[in-house]
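One protein chain omitted, others in place.
Lettered A, B and C in written order, each chain numbered from 1.
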Amino acid sequence: MSGIVGLVALLLAPGVPLALAVLWSFPRLRRHIGPLAPWAAVPALLLALFGQPGATVELAWLLFGAQIGMTGTTQVFLFFTALIWFAAGIHGRGHLSKDDHCERFCVFWLLTLTGNIGLILALDVALFYTSFALMSFAAYGLIVHDGSRAALRAGRVYLVLAVLGESLILIGLILAARLTDAPLVPMLVDLPRAIAVAPERDLIIASLWLGFGVKAGLPLLHFSLPLAYAAAPVPVAAALAGAMIKAGLLGWLVTLPLGQAGLQDWGTIVIAAGLVAAFGGALIGVNQTRPRLVLAYSSISQMGMVSVAIGAWLSVPELGPLLAVAITVFALHHALAKAALFLGTEVVRHRTRRPVIWLWIGLGIPALGLVGLMPSGLLTKTTLKAALTAGSTMPEMWSSLPLLLGLAATGTTALMARHLWLLRLEAGRDDAPPAAWHGWALITAATVLGVFMLPLWGIRPDWMGALAGLPNALWPVAAGLVLAVLAWRWLRPWPIPPADVLVLLTPLPGLVLRAGQALGVTGPAIQRVLRHLQALALDRYRRADHRVGRATVHLWRRDAPLLFVLILALLAIYGLSIV
Amino acid sequence: MSGALSGYLVFAWSGVLLFGLGLFGFVAHRHIVRRLLAFNIMGSGAFLVLVGLAQDGRGVDPVPHAMVITGIVVAVASTALALVVFRRWYRASGRTDLPEDT
Amino acid sequence: MIGLWSLPLLFALPLALGILSLLAVPAWRPRLIFVGLPLMAAASLDMLAGLVISGPQVYRLGDWIAPLGINLVADGLAVGMILITTLVTGLCALYARVYLRDHPPSTSFFWPLLWFLWTGMNGIWLAEDIFNLYVGLEVMGLAAVGMVALRATPPALAAAMRYLLAALLGSLAYLLGVALLYGAYGTLSMAGLQEAAAANATTQVALALIIVGLLLKTALFPLHAWLPPAHGGALTPVSALLSALVIKASFYILLRIWLVLGPEVTPDFTAGLLGVLGAGAVFYGGWMAWRQHHLKQLVAYSTVAQIGYLFLFFPLVTNTGPEAARLAWDGTLMMLFSHALAKAALFLSAGNLILAVGSPQISHLIGISRFRPMSLFSFGLAGVSLMGLPPSGGFTGKWLLLHSALLSGQWWWLIVLFLGGLLSAAYIFKVFRMSFREGPQIDRSVTPPLTLDMIALLLAASAILIGLTAHVPLHWLRVGMVFGAV
Partner (left out) sequence: MDWNGLVLLSVLATSLVASGVILLLAESRVVLRSVFNLAAAVLKLLLVLWIILGVYRNVDYELRFTIIEGVDFILRADALGIMFVGLSSLLWLFTTIYAIGYLERAPNRSRFFGFFSLCVASTVGIALAGNLFTFLLFYELLTLSTYPLVVHRGTRESLRAGQVYLYYTLGGGALLLFGVVALHVLVGDTEFVPGGSLSGIDPSLHPLLIGIFLMMVVGLGVKAALFPLHAWLPMAMVAPAPVSALLHAVAVVKAGAFGIARVVYDVYGIEFAYSLGLLGPLAVAASITIVYGSLRALTQDDLKKRLAFSTISQVSYIILGISLFGPVGTIGGLVHLLHQGLMKITLFFCAGNYAETLGVHKISELDGAGERMPATSVAFTLGALGMIGIPPLAGFVSKWYLGIGALSAGMNWVLAVLILSSLLNAAYFLPILYRIWFRKRDRVWCEGKALGWFETSGWLLFPTLATAAFALIAGLLAGMPFSPLYWAELIVSREYLQ
């Protein structure tokens, strides 16, 4: 695919869902748009499969002058994103069509998809931010889709965090953009260099890291993830956990000054935060009682591992190429696996006429992948470890990183065990339409095969190294399984609420509200006092005015001649005194 | 002062005196007719000043006379008008003074 | 010498028409205006043409030389006053013709009085010597008193009586001052006095008498007590004439005399005192206007307030340098002219509103904006000028006065202009507020004849227009004056 076709494909990838969303606003066409919605991701998927990186399209009229195009990394992101949206759409179309909000769902779906694809393809800051915002805010409509209390709460938390995140990102982008060559039409590629030399470097990095961290599940900014994944419809949860969480990661990749020297401190901070997320996610996750919550914490945990890689990149720029590959592979692997797991949580609920064993094999594949036993998982783990240990000069504390990552994998194993265990309890509760199967099957197949497509995007995986790393990958799994069995026998989960620390924070808005109410009570009281005083003063004034008015009228009328005479007399005296 | 009073200015000064008397009457009285009378006395005073001041030995000056005659005409006309208005006022309200003056 | 035939005509014609209409049967009296108005307009325009073509002119009546003869001067200011008089009086006459139809026949005395009033005013505008000014003042004053008394209700008669007494007192004080001046200098002409007058006690006493007398006739605070009942209680066209023109006559005399004698003869504080009294008038008049419950009383008190602005002229023109003085002159005249137009419009439209609702109470105007937008609109336009909001003559005048005050360093007059504007807004909008209130849904108000509305609108519109084209009138008004040179 080349030349003009490539450019058209670049435009079509975000254009098709957007066009469908626009067409949706004509009520007559809505019936026809609904069935098309899942297929909206197909152009993007085709682009990811057959497109060549490097082509760019300039859209000078759009925003401040937008540019879209693809690089090798973003093509991988585009691939799994489009695939997940496609699969999730196919999965969801059946059972959503009988929903009474399905029309609304459809438009939010298309808009979120547009945003997600747009941010991957955007080459300039404005379009990137625009797409990011479009995705963030449109996703709210998907999260609160069923209108239940839980969904609304999840939506609220999500929205607050999204607004915060957007603001932080905007701060970072504006501060950074000013120092690029063209502050008003900044390009993403110019950002890292500009940030590295900016006087407000730390502020910018903090803003961007935290801002995208809202999406990528940084500790203490992660509340929305478990809530949303649990409350949203399953296809949405799959898209959120598979594709949109990677948008945060992509944000880090394209904006943070990776590969620039002198950011060791930030590297350390990011690594620390990543480790906290990796272990904290696992610890909290195993105590959850619903499969989707377990998966959500698993996502947080996995993103923590990626954070470690990002931190390493910040600390040791020379590892850049290796880490870039590792992170990309990790993203692909985790996205597909997590999407498959989420879709699986619904598939398993449906009564089936097929042999159950196939279902459980299907459900197990992504779980195995995540713990690092399937080819993809293995490749991911080994590539990451290899990258982390490849540098010539390493900080002291890094020596323990492989071990820590291994421990984290133990946690992952425990999480997956817990997940499957919980799934077992939910199996076979209701009927599934066939479409649900198709989507799940597609994505599960992709978890297995996706990693073999890497050469398509110019990434040559080190399969030998992966095989050599197999023994190393086994002990965490074994440890995790042992833990799981022990726990199953003797431990009961702690009652950790789905959004963990958020519960501690919940009184906060209440307190603020209380304070506001107190103000509200005192406000009118003060106003009343003021009004009273005003009335009093006005009354006084009116009475005085009346009296003075009457007196003056009286005085002037009666004694104007007198006054006149007085003036005359004064003047006469004055005149005579001169004489 | 005495020097001023001794000569031709005696008329002028008596004019001023008359004017002052009239003014007093104009202010002191409430009855409109009295006030009109007072006004006429004031007028006479003013005319006397006019005529009196003209007798400074510059010879016969016809201008003050012309002025006084004009003034008298004006005063008469004013008084007449005032009396007409007063009569109507008296008929309409039964009062001889103005309402706010009491 | 184009102007010469028209100059005597300006007295003779109204005088003759006055006598004629006095003799005519009541039904014929109004019709005389169809003869009189075109002629008067022609004569006035001819004066203007004369001024434009050959500059200020002096005319000796009957070719007698002063002091026995009467000298008439037609400089820019005089011609301006003549024109505005013709315009306002003419329109008021047309208004009255329609307005008085529904009034008792006794009110047809309005017509002879109108002509006499006009005679008196034209006499004042053109007179060059202080005694003729007195005569003009008296003629005008007596005619005005007669007009106030036309309504023949007890309040109107009381108001007329009070007005008459005040006018007489003022005239006599003025006359005494004239007598003293003549006694001292043997001349009555302004030009002669300017040459001869010295700053001695006699002159000062005489000038004091003249000033106080004129203040009483101009109704400057605190000598204004006679004005609100007289102006507020009279028939509508009478109110308009009195407020727009008659009080301007005594101010005009004061202005002329001040320019001739004032700064040289009077003690320094005089100008300041006049300004302070003016400020007092602005505040007191505005405040009282705001308190009124009767529409026309409100407008009358507004006149009391607006007079105050004119008196800022004295401090601004005395010892302040040529530029500031010229601005003060321009500003005061702009104020004077726009007030003449605006106040006439305000009274006439107030009269229309009163006709419409059948009550002089402001509170009865509720909801009138829905039914009589035209009357209210002219009221508003005139109000704009009174408030000194642009674009209007009032604004231009205020602008010039502000400019002058700043230039002369007398910034404290800014406060007067500032608060005065707000006060006038307060009382104008008091009326509007009432009229915008939602009241009865059915139109119970009477529709005044269209002519009445149109005349009010015309006057109001000219008050606006004069502000936009101010430089033309101001240019011609300076002709023949000390400020013309600048």
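By definition in this document, contacts are C-beta pairs under 8 Å (C-beta built on N, C-alpha and C of every residue); 3 or more make two chains touch, one makes a residue touch a chain.
Everything numeric here is computed off the predicted structure, so don't read it as measured data.
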item: Shown chains that the omitted chain touches within the full complex; value: A, C
item: Hidden-chain contact residue, picked from the options C:59, C:109 or C:429; value: C:429
item: Selected residue (touches chain absent from view) among A:8, A:164 or A:272; value: A:164
item: Touching the absent chain when the full complex is considered, from C:26, C:186, C:391 or C:449; value: C:391
item: Which of C:52, C:414 or C:446 contacts the chain that the document leaves out; value: C:414
item: Chain C, residues in touch with the chain not shown (by the definition above); value: 330, 367, 369-370, 373-374, 377, 380, 384, 387, 389-391, 395-396, 398-400, 402-403, 406-407, 414, 418, 421-422, 425, 429, 432-433, 436-439, 441, 467-471, 474
item: Missing-partner contacts on chain A, residue numbers; value: 25, 59-66, 104, 126, 129-130, 133-134, 137, 141, 144, 147, 152, 155, 159, 163-164, 166-167, 170-171, 174-175, 177-178, 183-184, 200, 516, 520
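Here is the rule we use: only the chains that are shown with their structure count from here on.
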item: Central chain of the complex, centres being mean CA coordinates; value: C
item: Inter-centroid spacing, chain C versus chain A (mean Cα positions, whole Å); value: 77
item: Inter-centroid spacing, chain C versus chain B (mean Cα positions, whole Å); value: 27
item: Residues of chain A whose C-beta touches two or more other chains; value: 553, 557, 561, 568, 579
item: Chain B: positions in contact with at least two other chains; value: 26
item: Complex interface listing, chain A residues touching chain B; value: 553-554, 557-558, 561-562, 565, 568, 579
item: Chain B residues touching chain C - in the complex, by the definition given at the top; value: 12, 15, 19, 26, 32, 35, 39, 42-43, 45-47, 49-50, 52-54, 56, 58, 61-64, 66-67, 70-71, 74, 77-78, 81-82, 85-86, 88-89, 92-93, 98-99
item: Chain C partner contacts - residues on chain A that touch it in the complex; value: 545, 549, 552-553, 556-557, 560-561, 563-564, 567-568, 571-572, 574-576, 578-579
